[in-house]
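All protein chains but one are shown at their positions in the complex.
The block that comes next holds chain A.
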Amino acid sequence: MDPEQLDEFVMGYLKKKGFNGAAKQLQDALHHNNNNNNGTGSSSSFNSTDYHNDPELTKLIRSFSQSENDPTRYRNGYSNLRSWAYNSLDLYKHELLRVMYPVFIHCYMDLVGKGHTQEARAFFNSFRKDHEMIHLRDLQKLEGVLVPSHLEEMEFARSLRQSKVNIKICQYSYDLLLQYLHRTESTLMLGIINEHINFQVYSGQPNSSSDDIDAVTIVGSFQETADHVNQKEIQWGLLEDSLEDRLEKTGSLLTDSEKGQGESKDGDVDDSNKKRSTEIGKQGSSLKKLKKDKAGNATAKVARQETSTVSPAPRVKSELALPVMSTDVEESILEDLRNRVQLSSVAMPSVSFYTFVNTHNGLNCASISHDGSLVAGGFSDSSIKVWDMAKIGQAGSGALQGESDTNDQVAGPNSRRNYTLLLGHSGPVYSATFSPPGDFVLSSSADTTIRLWSTQLNANLVCYKGHNYPVWDVQFSPFGHYFASCSHDRTARIWSMDRVQPLRIMAGHLSDVDCVQWHPNCNYIATGSSDKTVRLWDVQTGECVRIFIGHRSMVLSLAMSPDGRYMASGDEDGTIMMWDLSTARCITPLMGHNSCVWSLSYSGEGSLLASGSADCTVKLWDVTSSTKLTKAEEKNGNSNRLRSLRTFPTKSTPVHALRFSRRNLLFAAGAISKPTS
């Protein structure tokens, strides 16, 4: 490039960028220069054109001029960076490779943004393999973006463009990267990296790749808010004066005092425990004092919990006005709890499986009551069918019962069906849930409503309208009366049975809220979303108190451990994650299923987790080993995996619902799918 061309380019560049003044000056200078050169030949004092003599600068300008609009620049730059990263030292490789994904998607979006649709597609296709393993879902989303306007329209792309990605990287890797970028003068890559990546450089050796979960979800500044949110304090303990509590007090003096001894190291906290164990006799008078004690200690316990995981769950107060349970219901629950089978990794539960036959592919959801006697199915033809297994068990009485049940259904003259048909929705029913005593059923549907049904009257009682889009899931609270729902409209809502308007609206998810679950103490709900996060919300304030990041695809099922300390979530890919609620960290991912995990359930004492999946299996996981071992794991850096204890394959029946009864019998339900051919 001869000097004239260079000048011209610099000129054009300045003009294009709107530096009109500078351009004019330059023009003048050039003019002047030329005159000087041509005329007097005297050297000018004006040194604006010394870039002609500076080879570095010339090169830089040349690269600019070549490729201001050249789409192949991205491809070349990226592929160079990629091959450099892949050939780098093993120790630092994974950190450097982590940088590749943000660079990749931003290169792609830059290309799209500049209108090089074809090149963008080619670029995308040639490198997508690198990232498919971890980021498949994101890539699928981005793949469709082909026109600049899509970038504006699509929320995901917009948030990517606007925010920076945090990447933890060790000092040496960082230096290596910068060195490379400067040496090769790949200004384009440098620009992208500067613009979209926020390096958190730390000194010392690079991390082992164990914490790559953090790097999985690129939500930009979202991560910071998540970190911020997760600082909030939550009280995950069980409700004080719960039935379990009472049973413990009346039932087992021994274990209680043992616990008291176990905790004797912790100062004032175990005072209350000791008090409790000593004052069992005169419960009545001391109870009030005890409560006060505990309320004060609750926060201390949260902190303490991290040091000793074997201690019992702390007690917290309910922030909701809970419904009063009738004494006979209470009695039956207490009876069940007394008769509970103790499960562990060596004492497996029995599994009773309810198979729906002749569903014609129409079963959308199934639900099992707490005692397993009632089973509800929600169908795509808007109907809900409720079976009373206790009645079906009595052979021969089917005819009689069929007649007595038909008070509100239009039964054909010769049809003697053994279920109750509930009609009312006007769209596919996506979820159904039983109230704890089994006297009510709630259902949610694509018609945006939630309906309350009575299993005694077999009739619709209330229709709750509030959501604007299909309601994906609805769940009764552990004590009934309140329920939570979640919807395609990206909100979760809290309702009570006696109001047709929602009491709280939880907004914050970036995509559909797909599932919802109550915390055992009723003060929190957890929601799983298509934005691949799980959030925990305070029911009283409606605030988000935890964000759990780590899933790689949409979250389909949630379960809370009975002690309220852990949560399990299952996703579309078959991964189950165990979370510690207080730290918002994933204890360990449970790999094993190879298709959607539709349902999760903890056993009564929380030692086993059951998962039901579309791959036609029920799996049992030993949860105690993992939670106990977290401490050891932290110490010796040994990443343990939760044990998969058993796999029960069904006969080509995807498992839609699971529930441990109070006596620890596991119920499962699913519709048999005949091989289609």
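Basically, contacts are C-beta pairs under 8 Å (C-beta built on N, C-alpha and C of every residue); 3 or more make two chains touch, one makes a residue touch a chain; residues count from 1.
We take it that contacts and distances are computed from a predicted model.
Trainee: Just by its UniProt name, which of "Very-long-chain (3R)-3-hydroxyacyl-CoA dehydratase", "Transcription initiation factor TFIID subunit 6 isoform X1", "Lipoyltransferase 1, mitochondrial" or "glyoxylate reductase (NADP(+))" is the chain not shown in this complex?
Mentor: The correct option from "Very-long-chain (3R)-3-hydroxyacyl-CoA dehydratase", "Transcription initiation factor TFIID subunit 6 isoform X1", "Lipoyltransferase 1, mitochondrial" or "glyoxylate reductase (NADP(+))" is "Transcription initiation factor TFIID subunit 6 isoform X1", the UniProt name of the unshown chain.
Trainee: I'm checking contacts with the chain that's been left out. Which of A:10, A:103 or A:145 qualifies?
Mentor: A:145
Trainee: Looking beyond the chains shown, say which of A:87, A:350 or A:456 touches the absent one.
Mentor: Considering the complete complex, A:350 is the one touching the chain left out.
Trainee: Considering the complete complex, identify which of A:20, A:83 or A:118 is in touch with the unshown chain.
Mentor: Going through A:20, A:83 or A:118 one by one, A:118 is the residue touching the chain not shown.
Trainee: May I ask you to list the residues on chain A that touch the chain which is not drawn?
Mentor: Given the touch definition above, chain A has residues 117-118, 121, 141, 143-147, 150, 347-361, 363-365, 375, 377, 379-380, 385, 387, 389, 392, 415, 417-419, 428, 430, 446, 469-470, 472, 488, 512, 514, 530, 554, 556, 572, 595-596, 598, 614, 616, 618, 620, 625, 629, 640, 643, 645-646, 648-652, 654, 656, 668 touching the missing chain.
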